[in-house]
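The complex appears here minus one protein chain, its other protein chains still in place.
When the chains are written out, they are named A, B and C in that same order, and each has its own residue count from 1.
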Amino acid sequence: MCRWKAWHGQPVVMEELLFKTKHGLIDQSLHSKLGAETTNGDGNGVGWYGSGEGPGVYRSISPGWADTNLRHIAAHIETPLFLAHVRASSGTAVQQSNCHPFSHGKWLFVHNGLVNQFHAVRRDLMLALDAQSVGDIEGSADSEVLFHLALGFGLEDDPVGALERVVGFVEQTLRGKAIEPAVQASIGVSDGERLWAVRYSTEGRSRTLFRSRDVETIKRLHPDDERIERLLDSDRIVVSEPFSDLPGDWHEIPEATALTIAPGGAWETRPFAPRP
Amino acid sequence: MCRWKAWHGQPVVMEELLFKTKHGLIDQSLHSKLGAETTNGDGNGVGWYGSGEGPGVYRSISPGWADTNLRHIAAHIETPLFLAHVRASSGTAVQQSNCHPFSHGKWLFVHNGLVNQFHAVRRDLMLALDAQSVGDIEGSADSEVLFHLALGFGLEDDPVGALERVVGFVEQTLRGKAIEPAVQASIGVSDGERLWAVRYSTEGRSRTLFRSRDVETIKRLHPDDERIERLLDSDRIVVSEPFSDLPGDWHEIPEATALTIAPGGAWETRPFAPRP
Amino acid sequence: MCRWKAWHGQPVVMEELLFKTKHGLIDQSLHSKLGAETTNGDGNGVGWYGSGEGPGVYRSISPGWADTNLRHIAAHIETPLFLAHVRASSGTAVQQSNCHPFSHGKWLFVHNGLVNQFHAVRRDLMLALDAQSVGDIEGSADSEVLFHLALGFGLEDDPVGALERVVGFVEQTLRGKAIEPAVQASIGVSDGERLWAVRYSTEGRSRTLFRSRDVETIKRLHPDDERIERLLDSDRIVVSEPFSDLPGDWHEIPEATALTIAPGGAWETRPFAPRP
Partner (left out) sequence: MCRWKAWHGQPVVMEELLFKTKHGLIDQSLHSKLGAETTNGDGNGVGWYGSGEGPGVYRSISPGWADTNLRHIAAHIETPLFLAHVRASSGTAVQQSNCHPFSHGKWLFVHNGLVNQFHAVRRDLMLALDAQSVGDIEGSADSEVLFHLALGFGLEDDPVGALERVVGFVEQTLRGKAIEPAVQASIGVSDGERLWAVRYSTEGRSRTLFRSRDVETIKRLHPDDERIERLLDSDRIVVSEPFSDLPGDWHEIPEATALTIAPGGAWETRPFAPRP
């Protein structure tokens, strides 16, 4: 159910990470190895920070592997911070408004996972949204509702805390309807400066999520790789699934964990504890 | 804000009415004369009854004039009852799930008009929907919410009554927020046997809507027209805007009126009186 | 490189064969077992005979599994003869005009396979087309050029002979450029009455192609299957890949063979022998 990746570091042309790595994200759209599905062909999207106000977003129902616009955009936009996503629908329509990243003001949001039996609980979840958010919702995806819940629960002040409250609220709501397990949630969020990544699932068997190891180690592992040579100590990558040409360069983010990456590349993790 | 047409009568290949008349619906997608906008290029759709369970529906974000699939489908599906629509968005996204006709079970629904300041009142309107309807909503259009309200307010038992209750509810809701006028609603509905058409607006200046005159009169007006020769006394057409090659063949449906066409072509009108 | 199927027999609603069988064509779009690729997500299409002049055609860049229009059309069009196709591009663009079936007058054409190094030889192959055909070509696929070559080489008079001349011409052209092997060609053709299927490849290792066994045998194998009970002795199916819920019901069409199915279901095979 989807794969995503994020870059936080020096400015790069996005294709470096989307198309030019072995088993990069776009390859994963066709041949995912660790995902719940092999094919993530129900749309794609990228959101990036740079010129203009807030993030730029490109979303399309084309499978990532076949999208010439994505290929061009990725090859011609340079950015220090971006999130990319390939979608495998968990049942909702294949339409642009269901594609990730979702955006609001300066915020971007990607999600791999699902709200269990979302069709049955969508009304209960949307009741917690205000008029502005309900008016803003364009599609039918669970992820879009999660994002608007997060905005309403304080994403802009305390991202991890807001996501804990969202997941707690969803778990409580579904428990009230005897729907188990409630949530699968590998989530990426950014405000253009920091990057947050969450790995969590109610059942404790979450979709995979990895962060890149420290650059010094990566360089030691690949002493003659010209592209890796260019990495700075402050560069950080988060991925649903590692690039296969960089074995050994990844730390699996543990279950129920939130990762924060700050400007300069400093990172910290903390337990992710949903609370209603 | 959209144009639509409906056919109720002998089986016809849809293109006869969509492409082969002068100023037919697809021409109106590019050159509407009576609509609020000249261009209705924000998607198109047809729903028809015939083979299979319930109606078939084709919807696309392509402008009607450019859609080769629409052209093919219209030329190769024969049906005794269909509704067709070309869309001009009143602000919501151009996406397939916002295109008409909307369908549910055996019901089809098309709408030309709008709910005023829909973004601000969407939440209030959706509160009147049950979990099933909220789960079914795929897009962001006011028309889709109107359709689901109608289903919840008894469309399947009393279509005109249900639409009166929907419009009354919307007017009441918007009045509570000091939004005036509330609704423009030229609506077409069918269950595969009967066809209902409503012309109404809160301000009393509704989008145009016409029904074809009795076939005997039409034939008298066009004594040598081969295609008109084929019309049966029971054939009925409802259109937002008349075909220009059939002048004199149309009755304007009055303000605040509901039209019902029964199998066999019998029709009756009654006042359309919204009530909260 | 694509999967296709054809039905020739009593009128059926297309979804019976596209969606309602186990491992039917749409399932093969996501999980092909015998194809050169697992995923056939680069578009889909159906062409059918029935109402209107010549065949109706629906083609879309959406993956078959995600296409609600395809689902609706398949569920609401009843036809005695149709061809359906899911595409995996061999390099050319994902666009509607590259999707199958291709059509001209009353003819439909689907192709699974490729012309080797098509980019390099497209000019040489198009030189054999007349002005009308070159003007008609809308896309960039090898299959579209093969179809127009076949039209120019006599498809309408002698379909199998024309295809033999096309393949012979392509083999000769590529041999002149030292491109080996030349062609993979599992091809389906119809004029609305008869259905032709060809299995051929220059290297003698062709994509799979199967025809259904005689209906009597199928019924004996599935004595209690209600849907199979409805089959008539004259019903025929041709598929790139068998439906998995009908094991034992298929004859593999041999290498270098052309199959003709006539009205009434009579079929015959003959060797397929390309000649320049």
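In this section, a contact is a pair of C-beta atoms (placed from the backbone, for glycine too) under 8 Å apart; a residue touches a chain by one contact, two chains touch by 3 or more.
Fair warning: this is a prediction, and the values are worked out from it, not measured in the lab.
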Residue among C:Leu129, C:Ile228 or C:Ala256 that touches the chain left out of view: C:Leu129
Residue of C:Glu138, C:Glu203 or C:Glu229 in touch with the missing chain, whole complex considered: C:Glu138
Residue of A:Gly50, A:Gly152 or A:Gly168 in touch with the missing chain, whole complex considered: A:Gly50
Residue among A:Arg59, A:Arg122 or A:His222 touching the omitted chain: A:Arg59
Where the missing chain touches subunit B, by residue: 30, 38-39, 41-42, 61-63, 66, 68, 89, 93-94
Where the missing chain touches subunit A, by residue: 13, 15, 48, 50-53, 55-60, 68-69, 72-73, 75-78, 96
Residues belonging to subunit C that touch the chain removed from view: 92-93, 95-97, 118-124, 126-127, 129-131, 134-140
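Convention: only the chains that are shown with their structure count from here on.
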Distance between the centres, which are taken as Cα means, of subunit B and subunit A, whole angstrom: 40
Multi-partner residues of subunit B (at least 2 other chains): 96
